[in-house]
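Starting off with a structure, shown below.
One protein chain is absent from this view; the other protein chains keep their places.
Entry: chain A
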Amino acid sequence: MSQPSGDSRQIPHSSKACRRLFGPVDSEQLRRDCDTLMASCLQEARQRWNFDFVTETPLEGNFVWERVRGLGVPKLYLTPGSCGGRDDTGGGRRPSPSAAVLQGTMAQEDHVDLSLSCTLVPRSSEQPEGSPETPGTSQSRKRRQTSMTDFYHSKRRLVFCKRKP
């Protein structure tokens, strides 16, 4: 009854749930598999969005990528601690693609453009003749905004959240 509530989620001493199930874990293999799978995720995303998420460059494909101005986030919110060697993620960690981009952009400007928007452009060559005409497909500038799910969105959300005081 009188147990302090803060302790309710401490791991009890000699908890039987603390156990390894399948013997020793090979960290090297974990690292290799992690790298392989991350690379395949990036590759999938690259094809899905015709965008290279490592170098953050648009590629040829169904989506047109353009930089959006005016969503810059003040530097203040992006640098925890000092501006120098950002090593907030703990030692030994390779810089993630987004961190690399953040650093790169920040070196040049005061504001960071994490804001690329992508739009799906119907390619006129692929438009089969006699297909049900949707209003506006004849206008080449008509675009449908798609939602960026995988990588970009989450990053943008992160930035927006940090904007709020």
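Here is the rule we use: contacts are C-beta pairs under 8 Å (C-beta built on N, C-alpha and C of every residue); 3 or more make two chains touch, one makes a residue touch a chain; residues count from 1.
The criterion applied here is as follows: contacts and distances are computed from a predicted model.
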item	value
From "Putative lipoate-protein ligase A", "Proteasome regulatory particle subunit", "G1/S-specific cyclin-D2" or "Cell cycle checkpoint protein RAD1", the hidden chain's UniProt protein name	"G1/S-specific cyclin-D2"
Interface residues of chain A (partner: the chain not displayed)	1-6, 8-9, 11-12, 14-27, 29-30, 33-34, 37-38, 41-42, 44-45, 90, 92-93, 149-150, 154
